[in-house]
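Removed from the display is one protein chain of the complex; every other protein chain stays in position.
Coming up: chain A.
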Amino acid sequence: MHAAVLEMIYNQRNEIKENWSEKMTLVRNDVFKEKVPKTLFQDTNEEFAALIFNSFDAELEDGRAFLRSFAEKLIRMGWPLSYFTKGMQTFRRVVLESISSGSEIPSKKMYETFYEIEEWVDEMVNQLVDEYSGSWETTLHQQRLALKELSAPLIPVFDNISVMPLIGTIDTERAKLIMENLLDGIIEHRSQVVLIDITGVPVVDTMVAHHIIQASEAVRLVGAECILVGIRPEIAQTIVNLGIDLGKFPTKSSLRKGIETGMELTKRQIINV
């Protein structure tokens, strides 16, 4: 940036900062609806302003590091990105106002100066947006992985008997996982009976039923037996209304009944001692 501009901003830093802080109260009402304590907001503003002014002096890499740690702190606090972007926009407006009101810059150079300030503010905004979206992407990615791990677990409960509890909505991707985990798990645990528990599935429509039918058919092909358990009364009625034929494989109302049947099928029983 031009030395003259820098010097001007530097000379008027207190004035700029005051103007800016004042305008930021509007942002507070706008972004936070006054939910953030005033002192915390002022402290953060103070830090933000210091950061902005520092970015003139500090070397490029240092400036970036400062900005990153500041952004990280606020991401942890759950402050929205709009606080940053509005803050920077307000700052730009304040600086431009004080430049155009002052006479230190000849009007011929005005456009150039505007352009430079614009560029510098944009640079900072871009970096902040990068920090924020990067953190969102990481969170999203981690949650997706976590969800995938949870989506179709096969649990061996007894010798030769495994349970797959399903909770939540079943979409195409999950249906694929269910099929894969079922078949892999049956081979791995040498299961003869698998129980698919749909207690936690909110809606059983034709697609979900279709996937379950296909999965149980595949289970039959690898030489095991599939029992559908946890059919709630209202689900039973909708299945009948839809006209879905689940007659080909055994169903039980609860997991407990399913395990008893599984025991019978593998010629064992649970007794009291």
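What we mean here is this: a contact is a pair of C-beta atoms (placed from the backbone, for glycine too) under 8 Å apart; a residue touches a chain by one contact, two chains touch by 3 or more; residues count from 1.
The rule is simple: contacts and distances are computed from a predicted model.
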Report task. Would you kindly match the missing chain to its UniProt protein name, picking from "Serine/threonine-protein kinase RsbT", "Cobalamin biosynthesis protein CbiM", "His-Xaa-Ser system protein HxsD" or "Copper chaperone PCu(A)C"? Result -> "Serine/threonine-protein kinase RsbT"
Query raised in the report: Looking at A:N11, A:N54, A:S100 or A:T169, which makes contact with the chain not pictured?
Result: A:T169
Report summary line: Out of A:N14, A:T39, A:N241 or A:Q269, the sole contact with the unshown chain comes from A:N241
Query raised in the report: Which one, A:S69, A:N126, A:T206 or A:S254, makes contact with the chain that was left out?
Result: A:T206
Report summary line: Where chain A meets the left-out chain, the residues are 169, 171-172, 202-207, 209-210, 213, 233-235, 237-238, 241-244
